[in-house]
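This report concerns only the one structure given below.
One protein chain omitted, others in place.
Take a look at chain A:
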Amino acid sequence: MQLKRVSSVLLVSALAFSVTACSGNGNNAQNEPAATKAAAESTNAGGNASATNAAGNVDETGWDGSKYVEPITLTTVKGIGTNYFFKNGETMENNVMQSYMKDNLGIDVKYDWIVTDTNDAYKTKLRLMLSSGEKMPDVITYRGDMETVNMLIDSGQFMDIGDLFDKYAGDNYKKGVELNAYTWLPVTRDGQRMALPVLDYAYNDDMLLWLRQDWMDKLGLQPPKTLADFEAIMDAFVNKDPDGNGKKDTLGIATGFKNTFLGWMGDISWLFGDYGTLPGQWNKSADGTLTYGSIDPGAKQALATLKTWMDKGYISKDSGLKDENGAAELFTKGQAGALVGRNWMPDWPFGDLLNNVPGAKYKGYPLPAGPDGKIGAQSGNPSVNGWMLINKDAKNPEALLRYYNFFFDNWANPEKGSEFENGFAEGYDWAKLPDGTITKDPQKYPDLFPDYADRTHLVEPIYYTLTFEGARQPSLYADTMSKLANGEAPVTPYEIQSAAIRKPENIEAMKIVLEQKDIRMKNYFQGPLTETMKQKNELLNKLINQTYSKIIYGQSPIDEFDTMVDNWKKSGGDQITKEVNDWYNSASSK
């Protein structure tokens, strides 16, 4: 049983990982030029300038503007992910990326240990290293749970990187970090920034409303502006037999709140947003303090509305028994006419809808506004996907930033015709056919991709980098999609590739996400679990989920909400609120 429990946890994390991987895979692997051409040009100009000035301009760290005159060593540890593939004869320690960085930047990366990162092996080894008091390498990069990052920070072996960042981080990196005002919050201790963020594409997890467009057209419905409009649409979906089978078997919106009211698919938290709050997270109140969304008076109104939806059959009677996947199934099997989810859903799982209901059409819409014009939704991915810590005793702590800068400037969005236009290295992740076209198919052209150990996978040296995938400019994905949605012709390699692989509904959805980005409501609490949270979270979550569900199902009266709020406060909620605000004040005061 123990084993089952553990394996179910593993299964869940594996699934979660594969979902991120899916959403990520589409956008990595390309060698993308400037989203904003001007910006890239100015970068290049800057790069060139420093290169020319460099000759007699070696600074105190031995950096001449483009490389270390005397090569330096940077020690680290590594977990080799499942997306790492090597050519015959190459290893993590000896490969094209290693020699490139050594030759061109004078940075020689050495590994204290390397582990194949299955079953959390990397995390386990890191934690063992911490508990046995081993000497830490110069740099540790970690992608995963915040608890491990907090443990690393609390070990006291790593430095405040604030000054380093201000002094050495390149413009592109700084711009990416500034995109989100709260990037530093989770790693700030007493005003000191203890870890560098690894950036990823932003807005990828924001919510929008997906509607069955074929139903909308058939019933002659207009796009919803307000909650009232949307309720009218749901009413039509339920009562006007949009699927034409003569039975009253359709639903308004697909949702499931078995596990949470803040779901990642088939989400219902946006309805709370229409009443000015988001459940299950810490929102900022009018007086600047953080309050828990689930006990906000707005939540009571949202629950009352949800109850009427349940009574009128707009949502499934089984909604309280379904998780996110179960909710999405209601949509993909053609039963529900609406679903709130992310921009990439056309890639998955909407393919199932087209299989199950031939001729089905779906389209993204902005979320409708509430009765007072309020509107709010999860802000999703804070564009940080991993953290990097630098040892207090590192000889060249700034080297990591120079390493990262290099990829921001040359890799994240390369110009047409630049070194990394097609990929990192010819014969590895790309090759040129005799007619000049670029191929990324090692199976079809074995001669052009020599020494492959496994031809079913492209060898992508960019994953060997310290920074996981070279560098990603957070705004690039969204900007490119919005550009394509406006009908502009793709110019840079990144844009051309996006235009080729993204579905039109996906591109349009991303544009909507960007247009409604003011409705994002952030979870302001990003710190480690507080003492009272550890003890009381279970009790409080159970209290809330149970009361919410019972109210929606009519098993408890709506005023049970007020009793719940009292109980929540009494049973540790007040204490947690205090701890959360203490954390927020200490973290945000710099």
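By definition in this document, a contact is a pair of C-beta atoms (placed from the backbone, for glycine too) under 8 Å apart; a residue touches a chain by one contact, two chains touch by 3 or more; residues count from 1.
Note that contacts and distances are computed from a predicted model.
Engineer: There's a gap in the complex where one chain should be. From "ABC transporter permease subunit", "Multisubunit potassium/proton antiporter, PhaF subunit", "Multiple sugar transport system ATP-binding protein" or "NAD(P)/FAD-dependent oxidoreductase", what does UniProt name that chain?
Structural biologist: "ABC transporter permease subunit"
Engineer: If the hidden chain were put back, which of A:526, A:549 or A:577 would touch it?
Structural biologist: Among A:526, A:549 or A:577, only A:549 touches the chain that is not shown.
Engineer: Could you tell me which of A:61, A:418 or A:535 touches the chain that is not displayed?
Structural biologist: Per the contact definition at the top, the residue touching the missing chain is A:535.
Engineer: Using the touch definition from the top, which of A:66, A:116 or A:155 touches the missing chain?
Structural biologist: Per the contact definition at the top, the residue touching the missing chain is A:155.
Engineer: For chain A, enumerate the residues touching the unshown chain of the complex.
Structural biologist: Residues 1, 4-5, 8-9, 127, 130-131, 147, 151, 154-155, 249, 257-258, 316-318, 320-321, 326, 529, 533-535, 537-539, 541-542, 545-546, 548-550, 553, 555, 571 of chain A touch the chain absent from view.
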